[in-house]
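Selected chains from the complex are presented in situ; the others are not included.
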Amino acid sequence: MDKRTHERKFVRTFFTTPTAVEGEDDSAKMLEGAAGLSGMEAPDVWVPDNEDATAPNMRDEGAQNIIDVVSEYGPDYPGEIHPRVVWHRDSPSTRYQGFQRMLEITDPDNGAVEYIDGFVIPEVGDIDDWKKADEFFTIIENEHGLEEGSLKMSVIIESGAAELAMGKLRDEMGKPTNNLQRMFLLVDGEVDYTKDMRAITPTGGLPAWPELRHNTSRGASANGLIAVDGPYDDIRDVEGYRERMTENQAKGMLGIWSLTPGQVVEANTSPLPPQAGYWLLDADGREVKLEREDGVEVYSGNRVSLEETDDGYVLSVGSDDLEVSEEELQEELLDLLDYVPSLDDIVDSMEEFEAAKESGKGAIAMTQSATVEIDGVQVDVSRDRMWDEATYQALQTPITLFQDVYENRPDQHDDLAELYDEAVVERAMDVGN
Amino acid sequence: MDKRTHERKFVRTFFTTPTAVEGEDDSAKMLEGAAGLSGMEAPDVWVPDNEDATAPNMRDEGAQNIIDVVSEYGPDYPGEIHPRVVWHRDSPSTRYQGFQRMLEITDPDNGAVEYIDGFVIPEVGDIDDWKKADEFFTIIENEHGLEEGSLKMSVIIESGAAELAMGKLRDEMGKPTNNLQRMFLLVDGEVDYTKDMRAITPTGGLPAWPELRHNTSRGASANGLIAVDGPYDDIRDVEGYRERMTENQAKGMLGIWSLTPGQVVEANTSPLPPQAGYWLLDADGREVKLEREDGVEVYSGNRVSLEETDDGYVLSVGSDDLEVSEEELQEELLDLLDYVPSLDDIVDSMEEFEAAKESGKGAIAMTQSATVEIDGVQVDVSRDRMWDEATYQALQTPITLFQDVYENRPDQHDDLAELYDEAVVERAMDVGN
């Protein structure tokens, strides 16, 4: 993708906090709590949310809370800080309100601006609407003597018009009449998007919107920005949150909204390669992780079964029985098996390819092999995969992300040290440079 | 989405009828039959089809039939009337023919125009081609002393160029040189689209084209229009037609083409919330509706089974057995269960949230609970869902649709009275205003 214009090349987590909660003796309590987080519980981007998460009648107080809390906690906060203000493509008064609060929050006399990296603008419409927001940023920077373009702008994609605008951004960015180079995050907002698209599901659950997420990721790629998925409401459902992130990562959307510190931990960890590699078996449509027992990968479910016969094997997948020779068995299993490499494995492969390149080879075969056990029967399987420069670069993304995290989040070094042993971390920081 | 420019905010049904059938003593017979429909059998938009559904050599007679039938039946027809005329991006002569027929049909001396809401233009190409059609509408309005923009224009999206044009419409609409504000429906035409895309399937069945339907729905959202899916050929397959509509609704495409009064009834009913709510169980990948028996939700299939043991339960899904405690069982079941709310349920939740908002609360938890029975074993499950303003608005769509239908289709009040009891209908008309 294009060169990014900002420090962070990756954002895993986008964590929103209400800016003022009624009824508490201290309405900034939640804000202070979030401001004190660090390590895996602290997001890459923290969003004091002066829009939907805060009741309308509390938002002026919320703006003041942002100023107070950020000026106090800002110096030590490990991530970037991007408050969300009110904005709406259909309401000039809402837009003016958002502008006034941004102007106040960034007033150097209030001592918060030096810790604020940018603002999040919700409910944008087509590209001209994005320019209106950008123009307010420019005016604010000029009024407060800040460098033009120094405040980053992130938008929430929650309308069909905004989805289309992502396809036009590249044509507008860099024109002398705007400073859209300040753009940072493209964040999907599926709840309002669902309203805007007038979608209906029988249960009232949110549609998956795969095309929206693809287009957001593509918009980020085409403009050197970072794509972030919207909130995952069912906080109880950790498994579902993980599956959503895996889906997103396959689309190039490496960041996601988090509603709780627990979700932040999950989302900070999810895009990092596992500590130990493992094999997956496609058990009649369900992916099952094999257990490693002294070097053997064991399947213990009953969706797949294997039996040795006098003249070969019988492999049963679901209700299908296959009589196969040993070689056919290996072929069949290879189709069902897949390997998930650890950080260690990835670094190894990259180093191996780099060495091969040094010695003038353009492509080499990487071998994966294992002994798999099903119903007590053991089978050796092995597969080669060709690596060339393109493969190498495509598989480099998790390492580049790891390096970006390690450089920008020293507060997470201890957590990473618990996940991976030191040697791997060092090699991971070296490889590919 | 943007404010619509037309009366109807929703169109559930787009019903086409041949305008002239050869061999009949009265070639307008089918047209008269369709013109006489009312209630659930009458569509929101009726399309006397003077293009594909009518043989080329019968189309002049068809145009005359439209004039005769619409001027006679128009005064009492409950839906909107939008004849389809011939048009093709690659054929000026076809376009001119379509223009001449529109000019004739809308001639005030012929007495039909006051009952005609607009025309449907097939086979459009890129946005400049849409402008050519719009220009003919403008000339016709001017020739006949009709208000500029009073005739609505709907297009059939059946080419890749037209799919792309939907992404440009917003940039062109409102320019002084056109009247594209007259745009009304974006209707997918998958058969010709499949030809245009040169797609091949082994069985000759139509591809599902999920991206096209997403882009059409998005185009409607970004331009204040209404998205309608194409014809479902297999009239016999009612179940498949319903599944297609459920899929479409999750994309924000709430309308669909109907080829028979039977399909019209299905399509008019499909987007309306059910009369009674019910629970769904994900039975190893297949969604099964649970039967309510005196307050208990009973599963009677054999894809999922449940057994009580001394130290807990064994839950079997497909070929997977889980030994779980009661609490774990409830967790597992919650993951498999989903509730489909009735009109009554939705109105309740909305009223509850509105009351909470009155009392200054920004978000409340809505609780769903049930007693589920599997293999005679009963388990109580309960789930909370957080509602905030955004949730409220996103879930309001079916109610807004219901209200739009009720206001615009008095001829369907009796049918709705059979579906829902009066009290619910009254509350549904009240809520959210």
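Should a chain be cited, it is by its letter among A and B, assigned in written order, with residues numbered from 1 in that chain.
Convention: a contact is a pair of C-beta atoms (placed from the backbone, for glycine too) under 8 Å apart; a residue touches a chain by one contact, two chains touch by 3 or more.
Note that the coordinates shown come from a computational prediction; the quantities given were computed from them, not determined experimentally.
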item	value
Number of copies constituting the complete assembly, 2 shown	3
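By definition in this document, only the chains that are shown with their structure count from here on.
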item	value
Gap in Å, rounded to a whole number, between the CA centres of subunit B and subunit A	34
Complex contact set, residues of subunit A against subunit B	22, 52, 54-55, 57, 90, 126, 159-161, 163-164, 167, 191-192, 194-207, 211-212, 233, 237, 239, 284-286, 301-303, 318
Parts of subunit B lying in touch with subunit A, wherever the complex brings them together	1-2, 167, 170, 210-211, 214-215, 217-222, 246, 249-252, 254, 271, 280, 285, 318-321, 335, 338-341, 346, 360, 362, 385-386, 388-391, 393-398, 401
